[in-house]
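Here the complex is missing a single protein chain, while all its other protein chains stay put.
Letters are used for the chains, namely A and B, taken in the order the chains are written, and counting of residues starts over at 1 for each.
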Amino acid sequence: MGGNVGYQLDFSVVWDALPSLLWACLGTIGLAVSGMLLAIVIGVGGVMLRDSRFKPARWAVMAFVELIRNTPFLVQIFFIFFALPLIGLRLDPTPTAILALGINGGAYAIEIIRGGVQSIGKGQIEAGLALGLHKAQVFRLIVLKPALRAIFPSLTSQFVLLTLTTSVASAISAYELTSVAQQIESNTFRSFEVYGTITVFYLVMSWLLMRVFDQISRRYFSYPVK
Amino acid sequence: MAAANASPAPASAQPMIAMRGVEKWYGDYKALTDINLTVASGEKIVLCGPSGSGKSTLIRCINHLEPYSAGEIRVDGTLLGDDRKTIDAVRREVGMVFQQFNLFPHLTVMQNCTLAPMRSRGLGKAQAEAVARRLLDRVKILDQADKFPAQLSGGQQQRVAIARALCMKPKVMLFDEPTSALDPEMVKEVLDTMISLAEDGMTMICVTHEMGFARQVADRVIFMAGGAIVEEGHPAEFFKAPKHERTRKFLGEILGH
């Protein structure tokens, strides 16, 4: 046994830091939401390029997806962190983290969205056209909702995963829960108390997110399928 | 030609559909060869032929789900081009029923029927629903109006699909094997609906292998093979004395001789 015998848990430092920890939770959610929005933009754009007639674009998208999915996010965020200044972009750590999260999430979003679009049968589109609807109407009135329904479960669990991934952004000191916890820890040395507490915060956040998404999916996608 | 006599329309009237020298190429595969077909208003055509003979391709060219490569197609006088205006005009006059029903799963039966009249014909909701109710009643499915497609049987779904197409008040109805995806016990309810539609004077082109239906309803039966029209005639003659060897062979196969 080492020198830790008789160690007393002391959550008072956590209690004192509670306001800043709770604010940092908002930072985490903000990071995740912005990252996810960027990921969806990349996802939609990527799908369009991925299925375009322009072969180099298809290859580029496929390479991007494989590259991102087969390297750690930590390495990606470091790479982006150091690469941005070289192309003349001076971003703070938090926007840099959003960019990295968006790029990482985007690679997964491409696959998810592509699956959703492919799940809509050609017959649905033809039936809409045969009824005299225009292409844009067919997309908006006929394709969109079933496609959203098809991708909703994977896209939302991807969002929860991205929310948990934000903690890695502490490696470049972006503003989010883990970074704030690390500051408190380095001032108080109450490592277990601080990290244990924010682990519970993460758990609550991901649980709440899943509940919210479940409610949304019940409300908007409740039509029966065979 | 016997077929011309069978047509009920007066000779002077403008044909509902006129196809002249129509060809269709998929890359370097020729799916339709020199199709000449005139369909008078109120005429009922049954199209048959072996798999891959171009039946679907032919009727899908009529509403431009497939662009045709050569020749010309006129629908109620309108020359079908590649521009959006004529395509829209033609699609509003031509209803289509698919083998796989293709109802929209996220919309109720009623919404399936009112979508296009509201969005494409610009009808108000009340008006569109009144039309839909009348036509759903006609295909005997009004009591299911608030259900979703997945809650209906195949036969019911196909009747809804027919009502949905009729809600656009089309002048022509195209059917692409409307009963092939159905369980046998549901075929009759769909055929009965089609027969009643025919009795009301709708212009119809039906791709089907239901030869009983052809005998009862068709003014002309057309046999296709290899992308071309091989033979056509009034059902009485067509079934009794087919002229071509390929027709005889095909009829032998599907009638189970």
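The rule is simple: a contact is a pair of C-beta atoms (placed from the backbone, for glycine too) under 8 Å apart; a residue touches a chain by one contact, two chains touch by 3 or more.
Here is the rule we use: contacts and distances are computed from a predicted model.
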Missing subunit (named according to UniProt) among the choices "Thiosulfate oxidation carrier complex protein SoxZ", "Succinate dehydrogenase/fumarate reductase, flavoprotein subunit", "Cytochrome c" or "Amino acid ABC transporter permease": "Amino acid ABC transporter permease"
Visible chains in contact with the missing one: A
Of A:Phe78, A:Phe139, A:Phe152 or A:Phe221, the residue in touch with the unshown chain: A:Phe78
Footprint left on subunit A by the chain that the document does not show: 1-2, 4-5, 7, 9, 66-67, 69-76, 78-79, 82-83, 86, 160, 164-168, 170-171, 178, 191-192, 195-196, 198-199, 202-203, 206-207
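As a working rule, only the chains that are shown with their structure count from here on.
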Centre distance in Å when subunit A and subunit B are each reduced to the mean of their C-alpha atoms: 48
Interfacial residue positions of subunit B with respect to subunit A in the complex: 63, 65, 84, 88, 91-92, 94-96, 98, 100, 102-107, 115-116, 119-121, 148, 150-151, 161, 164-165, 168
Subunit B-touching residues of subunit A, taken from the complex the two chains share: 121, 123-124, 126-134, 137, 141-142, 145-146, 149, 223-226
